[in-house]
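Written out below as structure tokens is the structure these notes cover.
One protein chain is absent from this view; the other protein chains keep their places.
This part shows chain A:
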Amino acid sequence: MPSSRFEPSSIKNKIKREEIARKQKKEKRQGKLQKRLAQAKAEADDPLIKKKRLAQNVPRTLDNTREYDPSTLTANPDTEAEAGPSTFPQDGDGDAASQPTVQPQDESAADIAADPFAEYFSGVLDPTIPPKVLITTSPKATRLTYDFCDELVGVFPGAEFIRRKKGKGFEMGRIAGWAANRGYSHLVVVNEDMKQPNALTVVHLPEGPTAYFKLTSIQLSQQISGHARATAHFPELVLNGFVTRLGHTVGRLFQTFFPPMPEFQGRQVVTLHNQRDFLFFRRHRYAFRSPEKVALQEIGPRFTLKLRSLKKGLPAVKILGAPSKPLQFEPGEDEDATPTDIPEGAMAVDEQSEHERKEIVPPTEDECIWVWKPELETTRRTFFL
């Protein structure tokens, strides 16, 4: 088989064959190096060439060739003539609806405005009081999980760790109900399996939703070399790459963990970066070394989350042993015969006072808003957040 190129494999003598092959490889390597050096020189002379090359040579990644999801709050890149890369950096401090590049339609904006987090964004809360966060573990937790919880307490300004009580009657839903009645805004439960923290359940109080995340790649501050010390200042928040409606829900959920107004003198930034549906949590301190240059120092911890399910209300508590109730009829039967506007006026008054002391009880059944299933990932380029 005569090939146009000389193949060292056709040499029968092993020593000679290896020698030739090595030489060929070296030649190739050197050729590449020379090419690179020449390119670097040309680009150093004329920075425009480099700019042009970088603009042309965009690698195709799973992330920037992701399949179009109609729930993305941007226009469809197929119908639009020009579309940027698929990640739209989103500033955590701005409302999702009022972003300049992302223009959701009317209905989406109304939908976002009516979601359970709307109260936080409406500005009725005092920006100087951090939201109260209750952090606890699954039953029978061990050292590693407690260490991780300690780190979480340091991250959220209003966080408080309470050990999970032993015994029956301390289901997650019930704890969520108690916490909601005591004015907490979030419940975080760190789940442990095989003596490792493996999942995070985040409950927004008082009416949900409940998000369940897979938790991996935990590195505590101690394990990060050259880490900085955290201060008690309210951090700034960067939420990166949440583009779909589901992504916005998750992003807004995390936003409500932090006080709306950061304390800039602390120079701390908490980042939640979404890439291919993995949420990377990082915390840094920045320092302006010069007007142009900024230095970052990591504070820690690092961990990675992946959304597994999002449920509507608080976690459900099943009461299977409840006694049977007899058939019951609505009392005050004849009230309905009277026109409706009379009781309504009376109701509106005591409705308000009742709302204050309304006990929050967990539901008996879960309802999923979104749940991850393998069949949903039809291609490797399907992402949901």
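One rule holds for everything that comes next: a contact is a pair of C-beta atoms (placed from the backbone, for glycine too) under 8 Å apart; a residue touches a chain by one contact, two chains touch by 3 or more; residues count from 1.
Simple rule for what comes next: contacts and distances are computed from a predicted model.
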Omitted chain (choose from "DNA replication complex GINS protein PSF1", "SWR1-complex protein 4", "Ribosome biogenesis protein NSA1" or "Cyclin-like domain-containing protein") - UniProt protein name: "Ribosome biogenesis protein NSA1"
Identified contact with the non-displayed chain, of A:E27, A:D126 or A:E367: A:E367
Contact with the hidden chain (one of A:G169, A:P291 or A:P326): A:P326
Absent-chain interface as seen on chain A, which is shown: 70-71, 105, 107-108, 110-111, 113-114, 118, 245-246, 312, 316, 320-322, 324-331, 333-340, 343-344, 351, 364-373, 375-376, 378, 384
